[in-house]
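This report concerns only the one structure given below.
The other protein chains are all here in position, but one chain of the complex has been omitted.
Think of it as A and B in the order they're written, each chain with its own count starting at 1.
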Amino acid sequence: MQKRNISPNNFEQCVKCAICTDFCPVLKVLPSYPGPKHGGPDGERLRLKNALFFDSNLKYCLNCKRCEVACPSGVRIADIIHSARDRYGEDRPSLRDWMLANTDTMGTLASPFAPVVNGALGLGVTKSVLDGVMKIDHRRTFPKYAGRKFTTWFRREAEAAQAGYKKQVSYFHGCYVNYNYPQLGKDFVRVMNALGYGVRLLDKEKCCGVAMMSGGMFDAARRNAAVNLASVGAAASEGRLTLTTSSTCTLTMREEYPGVLGIDNEAVRDDIVLAVRFIFEAVERGEVQLAFKEGFRARAAYHVPCHMEKLGWSLFTRALMERIPGMELVPLESICCGIAGTYGFKKENYERSQRIGQPLFDNIAQVRPDFVVCECETCKWQIEMSTGVEVRNPISVLAEALDLEATAALNHQ
Amino acid sequence: MNNEYDVIIIGGGITGAGTARDCALRGLRVLLVERGDIADGATGRNHGLLHSGARYAVKDGESARECIAENRILRRIAPHCVEDTQGLFITLPEDEEAGYGLDYQQRFIQACRDAGISAEAMDPREAVRLEPSVNPRLIGAVKVPDGSVDPFKLCAANILDARLHGADILTYAEVQSLILEGSAVRGIRVRKRRSGETAEYRARVTVNAAGIWGQAIVRMAGAQISMFPAKGALLVFAHRVNHVVINRCRKSADGDILVPGDTVTVIGTTSTKIPFEDCDDLNVTPDEVALLLREGSQLCPTLASTRILRAYAGVRPLVAADNDPSGRNISRGIVCLDHATRDGIESFVTITGGKLMTYRLMAQMATDAVCDKLGVSEPCTTHTALLPPTVDNAFTAGTPDGELVCECENVTMGQIRSAIRNFDIHSLADLRRRTRVGMGTCQGTYCVRKAAAALAEAQGSPADARPLAEEYLGERWKGMMPVGWGDTLREMEFMQRVFKAGAPSTFK
Partner (left out) sequence: MKFDVIIIGSGQAGMQVAAALQRSGRKTAVIGLGRSINEVEVKPYEQLGGTLLIGDSVTGGIFDGDRLQAVRTANLGAYPLEADDFVIATGKFLGRGLVADMDGIYEPLFGLDVDYDPDRSHWFDADFGACQPFLRFGVRTDAQSRPSVGGRTVTNLYACGELLAGVSAVEGRDAIAGSAARVIGQLKPSDHAEA
């Protein structure tokens, strides 16, 4: 009785130290926001008494999870807030939330007409329409849609060669790689091939669901989660890990599926791994060799995305980047950039989003790096838009720094 | 405040408060005196169960009928103090082995119906759907109209309404002696505990509604009453585990009622006779804690791993029948004594026994006795007259009054200021009983400074904030000690640290 004292009610572990409030970026710029303590564990207790205690201001939560990282009691504060939005939030998602959240659908519709859409999204008139009708802020630069989806490229140009590799991995490319930035996917395939791994797509891949959760569409996110977990499970049963290049997709599938959506992913959780971690571990175990280009020189700043902080895996990125000869990696202060996925796209959040990120932008301006290293695509949009400095995924950095042919030779013996 | 009244009521618990209100509503000039704060005795130290009466139905049909009648009245006159949770009486396999199986359940249902209490047998699976936290091993369940009641609010509402009808309320005034003239009680001599002053108040009738402390009052009049203090210990779990009251469908025993009240769940109780000298300093023992947890987990298995906020105990004022001074055959029914007929002492009435649920009926009986003596024929209206709200709740976020003080219990500065205006508040414990400030998960660690500063400022002595805070935490500390392990012990360490080693910046 009361052995080990592990309450299934995680919010009870809160001792009200309020450290989380010090690390909440929203509270700094929006005083009416209840904050992680009051919106999270305090609020949960009050909501159990009466659902009327649900505060609709909780929609301003960035889900950056910095409260959870800061919490000395292990309270899953952001999960509590998100779950409360799911259970008590009465706000019906608007058309705008639907458009931003259904990244799959948006991407599918837009891609074949990319030059037109990109032009349109850059035009003042369209932006004003988005601003007025959809309430997407007109100052926001929209991520460009690529002309050819990553999956199309992969099937036409890369897939055939993959079977030739003895070792195989699956790739969860995510919406961003597929629709907006196929180059990262291509970099990933080139690097993995050089390391001696063939890359396979999952049987079926859906958006991880993070944007849907942010927009309040929890049931839609659950449907996507079921598809993704089944695909990851199928790959695992054939001996393939599922690698990712996005820290947010990774965190969502590993942590939020059980924590927010209530879906048990225990069986496949550890089969979902960020590529940087996978590669570092393989190098460390001596299973793969890296050969770098002569004369690679770069001064890069490392921005650890919020979800990478939560995953606690930034040490792998840092260690891998530090293996690159000629690479100087300057750590940036650990601050949220303010975009938080689709959050910063919403008109009502734009100003706040920029104010949250300002200290980071200042820090980057002060470091003056050649580029910023970062595992998150939405941080990339935000930082590039707000500082003009290019942001690269560590896998792309690796693709550039490696002598791929020499590396391939080392790993194909 | 003049010194002459129609009636003086001794005791600011729910019985005294109810009696003061009833007397005031019937047009009497009323003084209520209380040695401490209102509701700080047994009134505030129970389950807060709005009994349906089902619990008494098999053994004591009269109590059951009283309960269901008062249950319906309270829902009507004090909707803001009552929550309609409904209640379940569950049968577990071990109850069956002990002779309280489903045949007993049938007897129970019949007895409830005989007393006018709706009692509906439920399929166990249906019971689990109604209350997911209930022990899934149950083999039977009966749904009854139990509820929960906020005894602090209920008592304060009675006090406030009495005052609205002209009653004077004097708290922190201890009765030192009765003014006796010949064979009659003519009033009281009190010592005001804050100032140390003494004073005399006279009245045509004096009512003793002092609970367990009433035995001493009777003795002051030169009579005897045999009371037996029975300690009941309870545990407060840190959140609402259940939403429906859960009882065991068997003979009443220790730890067989689980009540969701406000933000928490309370399990109780035990029953131990204690000496009178312990009544003012009740401690909950490790054995009582273990027993309550063991029994509580039978009602609701997750209690075994749920954080416990604190333990507390109250004293039931059990009264021995006049023909049984040994107390072997104690009733828990209402005892209203006219000391003129019983002891030849004029103008003196004792109202005791009973329970929170029947306070209004007790007040009515006492007031009837008073009116009888005064020749007043005004009828009782407390079964229909609504009780007022106690503390103003409507404060807007972003204004100074809307500022949150207690984040666990969502208490605003406005509520605190309103309580200080409406009631005689001297300590943070008084303020807690009016507003719930500091009653939550952290037991005041987070909010005590702010609340103490507000109170000290209202009292015009800002320098008192720290002693007020320390006094409060000292009181909280005592309740946490019996359950000091797990996250509660972590909280206790934090509390020590905040007040002895300096607070983190978020607290300043």
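Just so we're on the same page, a residue touches a chain if its C-beta (ideal position, glycine included) is under 8 Å from a C-beta of that chain, and two chains touch if they have at least 3 such contacts.
Values in this document were obtained by computation on a predicted structure and should not be read as measured data.
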item	value
Neighbouring shown chains of the undisplayed chain, as defined at the top	A, B
Residue of B:107, B:243 or B:478 in touch with the missing chain, whole complex considered	B:478
Listed residues A:51, A:161, A:267 or A:315, member touching the removed chain	A:315
Sites on subunit A contacted by the missing partner chain, in the whole complex	1-5, 15, 17, 19, 22-23, 68-74, 270, 281, 284, 309-313, 315, 318-319, 331
Residues of subunit B (touch criterion as defined above) contacting the omitted chain	286, 290, 293, 470, 473-474, 477-478, 481, 484-486, 489-490, 492-497, 499-501, 504-505
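Here, only the chains that are shown with their structure count from here on.
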item	value
Touching residues on subunit A, where the partner in the complex is subunit B	1-2, 5-9, 11-19, 21-22, 32, 37-38, 41-42, 44-46, 48-49, 53, 73
Residue ranges of subunit B in contact with subunit A within the complex	238-240, 262-263, 290, 293-294, 297, 302, 304-308, 397-398, 404, 407-408, 410, 440-442, 445-446, 485-487, 490-491, 494, 504-507
